[in-house]
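With one protein chain withheld, the remaining protein chains of the complex are depicted in position.
The block that comes next holds chain A.
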Amino acid sequence: MVNQLEIRNLHARIVDGETILNGVNLVLPKGQVHAIMGPNGAGKSTLGKIIAGDPSYEITKGDILMDGESILEMEADERARKGLFLAFQYPVEVPGVSNANFLRLALQAKKGGEVNLTEFYGKLQKALETLEWDESILTRYLNDGFSGGEKKRNEIMHMMVLEPTYAIMDETDSGLDIDALKVVAKGVNAMRGPNFGALLITHYQRLLNYIVPDVVHVMIDGRIVTSGGPELAMKLEEQGYDWVKELAVSN
């Protein structure tokens, strides 16, 4: 079995609309953390949503393979149960269901049966501790009335409890102050290990000071134009995206 998430020559557009991805190639081996950087409108967030199965986009060409198996025909829930996770840039507010009950339903769906309550609360406790959070967040309705920072932190808590094999974090750093950013990074770093791969979608190098990636990809106009080590992020921070854009044109 190939232990990786592979994006193979992926072309995609909004259903009956604009083309966003123009042949994305990317391999995320299990056990690694990759970052995707790029200017606004490059297609980074779209890529994240497409991998997770957002039905508002359609794939026109290419494939997405998880551990060697194509997931294109699977709905979002099936992909999640196979071990995929997307931390949303804008998590949805859902009154009527508590955060903890929702997570328990999600975990049950993933395990395909009842979840032992002691085990479940153990996981919650551990996540809360890492994220320096108190229990009051569990009984509140899912994201309902949460601040921007609370929503982002909650996404990381969901990830820690659901323990995906591959996680995509869509601009989890945006709108966070430095303390919140450190806490979120702590959560992601706690997940790191041989059975976990992550794709961090971000605008800024800032997050990568706290979560040091194995590989950095730069995306422009719906394609990965260059990849490198953590030093690539530093270069982008210093020099901006213009040189990569030129690279994209010359390619």
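We take it that a residue touches a chain if its C-beta (ideal position, glycine included) is under 8 Å from a C-beta of that chain, and two chains touch if they have at least 3 such contacts; residues count from 1.
Here is the rule we use: contacts and distances are computed from a predicted model.
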Protein name (UniProt record) of the chain left out of view, among "Phosphate transport system ATP-binding protein", "FeS cluster assembly protein SufB", "Acyl-CoA dehydrogenase" or "Dihydroxyacetone kinase subunit DhaK": "FeS cluster assembly protein SufB"
Per the touch definition above, residue among A:Glu75, A:Asp179 or A:Glu246 touching the missing chain: A:Glu75
Among A:Phe120, A:Tyr141 or A:Tyr204, the residue in touch with the chain that has been omitted: A:Tyr141
Contact residue for the chain not shown (choose from A:Phe102, A:Phe120 or A:Tyr204): A:Phe102
Options A:Ile14, A:Leu72 or A:Val94, residue touching the unrepresented chain: A:Val94
Option from A:Leu86, A:Ile156 or A:Met169 whose C-beta touches the chain left out: A:Leu86
Interface residues of chain A (partner: the chain not displayed): 49, 52-56, 75-77, 79-81, 85-86, 88, 91-92, 94-97, 102, 105-107, 109-110, 141, 158, 162
